[in-house]
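With one protein chain removed, the remaining protein chains of the complex are shown where they sit.
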Amino acid sequence: MRTMTSEEAMTEGLAEEMRRDAAVLTFGEGTATKGYKLVGEFGPHRVRNTPLAEGIIAGTAAGAAATGLRPVIDLLFAPFMTFAMEELVNSAGKLRYISGGQFSFPLVTISRTGAGWAVGGQHNHNVEAWFVHAPGLKVVMPSTPADFKGLMKSAIRDDNPVIFFADIGLLHTPGEVPEGEYVVPIGKAAVRREGSDVTLISYAKTVQRCLDAAGVLAERGVSAEVIDLRSLKPIDEETILASVKKTGRAVVVHEASLTGGVGAEVAAIVAQKAFGALKAPVMRVAGPDAPPPASYPLEQAFVPSVERIVEAASLTN
Amino acid sequence: MRTMTSEEAMTEGLAEEMRRDAAVLTFGEGTATKGYKLVGEFGPHRVRNTPLAEGIIAGTAAGAAATGLRPVIDLLFAPFMTFAMEELVNSAGKLRYISGGQFSFPLVTISRTGAGWAVGGQHNHNVEAWFVHAPGLKVVMPSTPADFKGLMKSAIRDDNPVIFFADIGLLHTPGEVPEGEYVVPIGKAAVRREGSDVTLISYAKTVQRCLDAAGVLAERGVSAEVIDLRSLKPIDEETILASVKKTGRAVVVHEASLTGGVGAEVAAIVAQKAFGALKAPVMRVAGPDAPPPASYPLEQAFVPSVERIVEAASLTN
Amino acid sequence: MTTMELAVDRSVTEALESMLLIRTFEEKSAALQAAGQSPTMCTSVGQEASAVGVIRALGANDLILTNHRSAGHLLARGADPGKIMAEIQGKATGYCGGKSGSLHISAKELGVVLTSTIVGGELSLVTGVGLSLQMSGTDGIAAVFFGDGAATEGIFHESVNLATVWNLPILYVCENNQWQAFVHRKETMLTDHISEWAKGYGIESRTVDGNDVEAVYAAAREAVEYIRKTGKPYFLETYTYRLRGHMEPDDQAYVDKNELASWKTKDPIGAYEAKLLDRGAVTRDELDAMRERATQTVERAAKFAAESPYPSFDQLTADVYA
Partner (left out) sequence: MTTMELAVDRSVTEALESMLLIRTFEEKSAALQAAGQSPTMCTSVGQEASAVGVIRALGANDLILTNHRSAGHLLARGADPGKIMAEIQGKATGYCGGKSGSLHISAKELGVVLTSTIVGGELSLVTGVGLSLQMSGTDGIAAVFFGDGAATEGIFHESVNLATVWNLPILYVCENNQWQAFVHRKETMLTDHISEWAKGYGIESRTVDGNDVEAVYAAAREAVEYIRKTGKPYFLETYTYRLRGHMEPDDQAYVDKNELASWKTKDPIGAYEAKLLDRGAVTRDELDAMRERATQTVERAAKFAAESPYPSFDQLTADVYA
């Protein structure tokens, strides 16, 4: 199979959807500059640079979505979304419900986060849990180039606002991406490795760390199953619960800060709905409750390590 | 003991701290109009109306806090905080850490949320979990007039940004408030009722519903302990765990939407750290993953009812 | 009387009737609130000329965005008073099935797309609606109503600037009613006119006497023509005054008595009635008949709302997702 980076895969997904549907357009700070190839193919009206103003970028997307377009907006880095919370949460997320179903908001936001570029806590801040806890939104955060493409396509086709997080640490790593039409459904997790003793549940860059941890655990005779959530809202309860009911043990892993992270939701689901099967405490391995530091070694230390995952999995035994 | 409403208690706490410390000042949209008595006592420089602009209200508070003042800002309703996320999260929450500890941000934000006034999803949206999942912030949400006062005083004295949520449904209910100096420490939960069979963990308006549920359960021979978290960050793990280790059963209750709510964090803590004591699934009873509707009967139905709490507690048996 | 005069004549009385309907509707809503029979709402008493003058200048395919103070805009657009009243009361028969309540009523069927009670929300959304219109290639325009308070939100700056840079077909209607809830406009800005701010962006702009329905209509007509011709946005400020409080009930204790009294003499309805009587365009009897019709209409609306059911409980989680 051909390989490409996640960045390329995401762009390919966007370009294919723009080809398929004239209602799709994309804009953001530098979107046309960086996407000059898209400008070439789709013209300057469908690929636009904007002023430096996240609020109006998101608001424009919401207003356009409610009246027939399908905007894909690039908000650059996740912490900049703080300037667009009103438009994403109060408008895109709620106005369908508030209006009694009169409008829908088919839009996609892209933003980057996570360790990798040592850019510090105002560029790197994993806030996916906020959007999981906001009504009317969907949230995805892929870990492979194929999923970057397949989820981007699904996100664009979805009639609801989809918040698409790109893990900085994954953007430039190449991986296999199927040729032709390739769509990954929102709401469906992937079992990346099968196992029978413990379930490691993760998403984005820490999926690979879970896989590495599973390798280490295998050497110690522990068979770990690894689940890549991919979609954080809706979350694939079925896959999570089926696995934990089988293994009886769960470790949830993510880079976002521990307290109030998506891992809490996963742990809570497991503790309620797979309780009978649980043989051990539900463990969480996550970033500390601190902003990610810029200093490279510290930034790396922010991310759950293979050792910490192995240790947590061992504690469940 | 004298009684007053939560609204009055909160204002009394603020006034006392303004008397005690000249660095404390308060501003917001209509703060001086509604707080004309405070203007009378402390003058127009310390009690100010602002333009209608939440971002700059919060940013001004952060900048002032870093340079010697102790601002208390009124952001009115919780959904309006979406316009102030940048300033609260990226500045007040992170700039201490990012600057290597050069600055601190002693500020308090007040905002209202929750069912009670049938004002719909853009005035009523319980977003406390967002701030729990943001570094450098503290979050409180009291349930009694005494705690409104005591936590307001602690929040103002704290050298960190404190996000103070006022449950609309509680604001005008009177209750006892001790005379004189009365401070409630941040980070300390209150056991509102002791019990031995199940622990009901809640905060804000649903604490009373838990107490009512405990009454119903008692009639059925089930002894429920009721914990009022009061502080959501830091959260009082010790009190939660001590109780669940005693009862072996936990039900977490809040008005905020279920998915990704503070209840997920509590459930996760319990599932990891009290696992050995657990006799039953950790249950959550929460608002639906929807915006709160304006229509009064629907708005009321959004809030976990006594029946739902009783039912969840019964499922743990 | 020539056909032309007749047309003007009818338009004139329609404008007055529209204003009377709004006033009657809002005073009834407030009375119901005071009587404990309705939840709270904001009224636009004193600002009717702004709503009616602008909306009558729009075409049937033009789109409208409004805010928390929207009953006037909706009624001027021909909304069903019963469905508004029902929505205010959270009834299933309201425009939004009772989920909006008074604060965020939209009515797609009337082209009232998107209403937000987040002050400034309408300004963030209108650029997207304008973009849709631009991309669709029709000559439709989007009119957005917002207050002087909304103009102090940062999103105002972002919205007007983007609309100007992208040439979006938007009519910005700033209803400068001197109040931002409990704060007087003068406490929030040094300028008297929001149109002064607009100038900096390079958008065509103008302030009009918001209490003179004919002046508002004429200005809005000009603005709408300009937008259709050039594809560019236009900024119209209607200078007016909020005669009642911010939200019911409100004793207006914080309002300067002289200022209020002076603006009461400029009440857009009273002023227009006097003008029309003076011109001989209406008679006292016709006026009485109009008022009576408005009262009847509003009473029917109130009855409809009162008799309407609340939404069923399954609505609690309906329409979250498409």
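Residue numbering begins at 1 within each chain, and the chains themselves are lettered A, B and C in the order written.
We take it that contacts are C-beta pairs under 8 Å (C-beta built on N, C-alpha and C of every residue); 3 or more make two chains touch, one makes a residue touch a chain.
Keep in mind the model is a prediction, meaning the values are calculated, not measured.
Asks: List the displayed chains that the omitted chain touches in the full complex.
Replies: Hidden chain, whole complex, touched shown chains: A, B, C.
Asks: Which of C:G202, C:P249, C:G270 or C:P309 sits in contact with the chain that's absent?
Replies: The single option touching the absent chain is C:G202.
Asks: Specify the residue from the set A:K34, A:K246 or A:R308 that touches the hidden chain.
Replies: A:K34
Asks: For the chain left out of this view, which of B:G13, B:G114, B:G136 or B:P281 touches it?
Replies: B:G136
Asks: May I ask which residue of A:M4, A:M18, A:L38 or A:A53 touches the chain that does not appear here?
Replies: Among A:M4, A:M18, A:L38 or A:A53, only A:A53 touches the chain that is not shown.
Asks: Using the touch rule from the top, list residues of chain C that touch the missing partner.
Replies: Chain C touches the missing chain through residues 152-158, 161, 164-165, 187-191, 196-197, 199-202.
Asks: Would you write out the residues of chain B that touch the absent chain, in ascending order?
Replies: 25, 45, 48, 50-51, 53, 55-56, 58-69, 71, 86-87, 90-91, 95-106, 135-136, 138, 159-160
Asks: Since one chain isn't shown, list which residues of chain A touch it in the complete complex.
Replies: Residues of chain A in touch with the missing chain: 29-30, 33-34, 36, 49-56, 79-80, 82-83, 117-123, 288-291, 293-299, 301-302.
Here is the rule we go by: only the chains that are shown with their structure count from here on.
Asks: Let me spell it out: compute each chain's centre from its C-alpha atoms, then which one is farthest from chain A's centre?
Replies: C
Asks: Which chain would you call central, comparing Cα centres to the global Cα centre?
Replies: Closest to the centre of all protein C-alpha atoms: chain B.
Asks: Taking each chain's centre as its mean C-alpha position, how far apart are chain A and chain B in Å?
Replies: 29
Asks: Taking each chain's centre as the mean of its CA atoms, how far is chain A from chain C in angstrom?
Replies: Centre-to-centre distance between chain A and chain C: 41 Å.
Asks: From the mean C-alpha coordinate of chain B to that of chain C, what's the distance rounded to whole Å?
Replies: 37
Asks: Tell me, which residues of chain A touch at least two other chains?
Replies: In chain A, the residues touching two or more other chains are 86, 90, 97-98, 135-136.
Asks: For chain C, jot down the residues that touch at least 2 other chains.
Replies: Answer for chain C, listing residues that touch two or more other chains: 98-100, 104, 116, 118, 120-121, 154-155, 320.
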